[in-house]
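Removed from the display is one protein chain of the complex; every other protein chain stays in position.
Showing subunit A:
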């Protein structure tokens, strides 16, 4: 098998530093938003006692789910032994670490008492999915870190497969854990389903790959390195399979719910009567997130790189819409304490809860995305993560 040369990006151009500074600005805005929210309390957000998890959770969960998905490209190389994916693996690992870091930061900075983070790290309750997730996240950092090390340091290269397999299994458990954050909640009609765990895994495949493809294409375009169509096409079809699988899971999830009379109200809310949530579901999650990307990826449009990248952007936007519907939609629908009865109270019982995210929430969420991108931008400059060339000839040699 031909060897591949990895090299750092030079990262000394004005363009690099402008990119770095631009992303850094969003990190700064995110941090300022955090300070603002921390100083005044959650009263300055759109969140209330009805919708208790808002836009920051949407971004945090999206990034955490995408993180494990971004590792897939590396897993295909190391676990499933596909040589074409080997040169793509280091970027996949660093992206996974960066996205997880971004997501976790948003999550912890949105705590009511973020100053008590140390408490979360020293007091554990093992019946809580959150506690399990603390260990799953830490373990992911360690395992992917070791995996990346085995890829970058030739003296430990022999352990790549072992480390890669461990990281792959761990990421499956991790996303099961993320899905179970919601799946283990008995209170709300739209949660409490084992479907959420596998659905989150398949969602992670799609989001992670879409982000990976965009970052890969951007790094190669902006550094003037060749990126051939073979790589792009392979990843394009893979993305199409993942997106189709997401759509399948969403359809099965809602069809299952529709069969149970007790779920009719909640389903009608998401699918028909939920206003913005319904629009986000049909337009955001289904059309933008699934149907349009599938059309682009599986038709002639997909032969053009720019359209593939458009499809990636659509998958990401659809993914954020999907998390929004999953997290906010399920809270906006009132708790059914007395099925069949209408309810009224000063605490907004029995009414659909409005939620509109405030500016600090947007910037906190975007700050998490920016952190992930900043880490990646910095990592490709200091580490040998990207092959000098991924043109068709180089890639073809790998497979023979």
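By definition in this document, a contact is a pair of C-beta atoms (placed from the backbone, for glycine too) under 8 Å apart; a residue touches a chain by one contact, two chains touch by 3 or more; residues count from 1.
In this section, contacts and distances are computed from a predicted model.
For the chain that does not appear here, its UniProt entry gives the protein name "4Fe-4S dicluster domain-containing protein", which is one of "Ring hydroxylating dioxygenase, alpha subunit", "Peptide/nickel transport system permease protein", "Extracellular solute-binding protein" or "4Fe-4S dicluster domain-containing protein". When the omitted chain is restored, the residue from A:120, A:195 or A:383 that touches it is A:120.
The hidden chain makes contact, of the residues A:4, A:79 or A:343, with A:343. Touching residues on subunit A toward the chain that is not drawn are 40-43, 47-50, 52-53, 111-114, 116-117, 119-120, 123-125, 127-131, 134, 181, 184-188, 331, 335, 337-338, 340-349.
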